[in-house]
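For this view, one protein chain was removed and the others were kept in their places.
Labels for the chains are A, B and C, by order of writing; each one numbers its residues from 1.
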Amino acid sequence: MSETRSTIGQRKADHLALCATDEVAFRNKTTLLEQVRFVHDALPDLHADALDTSVVILGKRLRAPIVIAAMTGGTEEAARVNRELARIAEERGYGFGLGSQRAMHVRTETAGTYEVREVAPTTLVLGNLGVVQARAMSTNEVDDLLGKIAADALCIHLNPAMELVQPGGDRDFTGGLDTIARLVRDLRVPVVVKETGCGISGSVGTRLRSVGVTHVDTSGAGGTSWVAVETKRAEAAHDAPARALGEALWDWGIPTAVSVGMLAPLGFETIVATGGIMTGLDVARAIALGASAAGIARPALKALTAGGRDGALAFFDAVERELRAAMLLSGSANVAALRKAPRVLGSELRTWLDQA
Amino acid sequence: MSETRSTIGQRKADHLALCATDEVAFRNKTTLLEQVRFVHDALPDLHADALDTSVVILGKRLRAPIVIAAMTGGTEEAARVNRELARIAEERGYGFGLGSQRAMHVRTETAGTYEVREVAPTTLVLGNLGVVQARAMSTNEVDDLLGKIAADALCIHLNPAMELVQPGGDRDFTGGLDTIARLVRDLRVPVVVKETGCGISGSVGTRLRSVGVTHVDTSGAGGTSWVAVETKRAEAAHDAPARALGEALWDWGIPTAVSVGMLAPLGFETIVATGGIMTGLDVARAIALGASAAGIARPALKALTAGGRDGALAFFDAVERELRAAMLLSGSANVAALRKAPRVLGSELRTWLDQA
Amino acid sequence: MSETRSTIGQRKADHLALCATDEVAFRNKTTLLEQVRFVHDALPDLHADALDTSVVILGKRLRAPIVIAAMTGGTEEAARVNRELARIAEERGYGFGLGSQRAMHVRTETAGTYEVREVAPTTLVLGNLGVVQARAMSTNEVDDLLGKIAADALCIHLNPAMELVQPGGDRDFTGGLDTIARLVRDLRVPVVVKETGCGISGSVGTRLRSVGVTHVDTSGAGGTSWVAVETKRAEAAHDAPARALGEALWDWGIPTAVSVGMLAPLGFETIVATGGIMTGLDVARAIALGASAAGIARPALKALTAGGRDGALAFFDAVERELRAAMLLSGSANVAALRKAPRVLGSELRTWLDQA
Partner (left out) sequence: MSETRSTIGQRKADHLALCATDEVAFRNKTTLLEQVRFVHDALPDLHADALDTSVVILGKRLRAPIVIAAMTGGTEEAARVNRELARIAEERGYGFGLGSQRAMHVRTETAGTYEVREVAPTTLVLGNLGVVQARAMSTNEVDDLLGKIAADALCIHLNPAMELVQPGGDRDFTGGLDTIARLVRDLRVPVVVKETGCGISGSVGTRLRSVGVTHVDTSGAGGTSWVAVETKRAEAAHDAPARALGEALWDWGIPTAVSVGMLAPLGFETIVATGGIMTGLDVARAIALGASAAGIARPALKALTAGGRDGALAFFDAVERELRAAMLLSGSANVAALRKAPRVLGSELRTWLDQA
């Protein structure tokens, strides 16, 4: 058990280090968000300073439709990252997602590395657990885990591709939907079902809706490849078969734009578009396809790692500035209007959406 | 106020200098005019010297469907450019657009830099004002500004993208349509509504038609990027945020071919296709999509800067020669016939036109 | 007049020299024949040595559906080329086209350079005249010109693009259809209407059919660009405007595959697919689109220039071998079957054919 614990810690450390580089990006697959082209409005009846970028997500109003997506927890370094980013979320009015609380469950002494309420008292804070871990826990245990960090909601993450590549990863994915159904029904906070870089399909969305899920996070393909992360770790560990499998699955997944487009008609209350969101234009494009807000993981981490708090702030400034520009130049006074802004989709994106 | 004045003067000087290079072109977006392919007519029943390239625009007959598009005014250099190009317009029978008369309005002593009637007594001369500036002026003030230069019509330019990137640029774009409606109704000369490099959409076109506008200038994407111009200025001024926003919006806009295609069915009397027109083939393609004439800004300036009056003349010779060749080889005796010449559109252009 | 005569001679010499290189090929346009993909027949009920490649064209049976297309005449060098290629045509059972007989008309002493009957007594020999030249001649004069060389038919060539670029080229293209109508009606031999590298459209085809034309030669875009040839000559003559126009029109024209596809449904008796035919696969593809036979000009000249008679023979051997392979592997016992062989068209070719 102590081995498992230190294993988790080491993996978390590996993840942060690898994700500070660009070696874990998708290779030959993009989000396809670049194929969403807004039709310029030359005559917007708008004041640039009076645009309303706010959205209400999971009962809380965000000043801008941005969620800092789940990344870390469990180590000192993780604690620092969580607190820095949560503080920015509080100041800027973004949502904030904690990394998987599995470490916190296994080693309760790491709970403090997840505590961000001190710096983010009013922020929308999202807890996080893998569906396989959640399956093994009682609802009370989960409630407890969330209570300790005063989370507003729980992200249940799905990551079968990554697990398959990870040496010693989970192999039993049965009962996932039942677990989600139970938590949606019994948990005191709302549940967001979230992928981690391979996207949620229309078919999975339909199954989720059938058990009452109303919040999803696409975490689609085109940004960080979690398969890539585990492939890098397999490479370092000289595990040739895992590495080979990882190379083959590196680009597996549904592009983020496609995942948003697939989920949009299914009646979800919240669709967070995560996966490869790098700019404010990406945020705008995801919203135009039907997202409620956009989630950003690795680009935020990179900005923080490279430039500290100021670097992260500058990154988010740029994202917001671009988002507002896209709103103004598409004639959208607020996020609801942006969702209906005229746009032209490229043929690759249409091919996906027509068939899927 | 004197600062504002010298600021305008400096900006104008910067613009001319930057636009003599190709660093301010769109990067990854073209006009899509190259996707208009004429179907060769091997058996035209035509004499190459009897083709009629003339068009009537805004009540005046142009010998060729070419407008030298709005560029400058307000400085000595600007005066020289205006006079050289206006003289060519007179000799060749083109239309001629003056640059924004804002400078002339703010510093009346610069009025002379806009006066081209001496060299262009019969030319179709177009005045120019930004919609935001026009909003702040009475109709009489505008009439006065136009009267001083004996303009045949007023171009009201729209440029929200550029303003957003420009440090200290306009941020209040409200009331644009009302301003245009007022001027269309009350001004003594006709009004042309003109973009400056991002294009006019079908939706904007419809709004313009609804307040009585009958003349438009697409000034679409694919040629000069005004966002690029301001980005270069931001770079020189070490304004990192403005520069970053500019980089993100560099290619924003509706390709010229798309803008023409969108506006063609809306019943405008005049559609000037400006934005990235570089050759006589481009002129012909724009007309085949529904334009009345084509506007050329920076390529004319570049020819003048690089080769003086002779260089500019040679440039226009080449444009006309190509236009006539395209007419002959598509079996078009005149511009009206060219508008209906058989042609094949590439798939990217069709994708835009089908969806927009 | 003697100047005109030596001018023609010089031009013919220039043409042969330039066409021995690849500098006069289209640059960014292909024949689109490469987008015709046969569907392999793994089980052809055929003997490779029993395939029938013969076709009857203009009343004569060719052993293979190949015409050596019009190239030259008027100089000693031209005479040599004509005789070498005509001898091969006779031996191999191909059709053979003479170059424009304008030189022979202007300088009757050059008639001998067109005489190929000595070496090609039974070959299908095609005379050649530009439509503009033919317009100025009486039907008797034309008959006479053809009689001297014992031609089986007359190719009337159309080449407005080339003429526009050629300094001193024709500019009056009126009356072309009338001229053709007269010759079709009154001439003792059949008339083939032929382009020279820009292709014949469906619309031109319809006009030709309306005056009784039943034989055409596409000579479409993608092979030799005659505009390019004249552009190279303008370059050598330091004629900058002609050169610039030539650069702009270099790739003008209808790809050969498109021209064949456009003409196929119009009820012509003969469609010779010329323009960029380089291989036996190209011959097969053109036939599958509806051609009766394929014409080859410059590739034959190049083979002869580079390798003499043996080189030319080897070239045609390869073409025939490939054609027979394509027939066998598409399950086609003869040319009529090949015309119906299953095939898949690429999207660029379909785009052209759908719209045109």
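The rule is short, and it goes like this: a residue touches a chain if its C-beta (ideal position, glycine included) is under 8 Å from a C-beta of that chain, and two chains touch if they have at least 3 such contacts.
Bear in mind the structure is a predicted one, so any value in this text is a computation, not a measurement.
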item	value
Visible chains that the absent chain touches, using the contact criterion stated earlier	A, C
Listed residues A:Leu51, A:Val119 or A:Ile254, member touching the removed chain	A:Ile254
Which residue of A:Gln35, A:Ser100, A:Ser201 or A:Ser332 touches the chain not shown here	A:Ser201
Sole contact to the chain not displayed, among C:Val39, C:Ala136 or C:Ala306	C:Val39
Where the unshown chain meets subunit A, residue by residue	131, 158, 160-161, 164, 171-177, 180, 195, 198-201, 203-204, 207-208, 221, 240-241, 244-245, 248-249, 252-254, 347, 351-352, 355-356
Chain not shown, touching residues in subunit C	38-49, 279-281, 314, 317-318, 321-322, 325, 328-329, 331, 342, 344-347
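The criterion applied here is as follows: only the chains that are shown with their structure count from here on.
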item	value
Subunit A and subunit C: spacing of chain centres that average the CA atoms, whole Å	62
Interface hub residues of subunit A, defined as touching at least two other chains	none
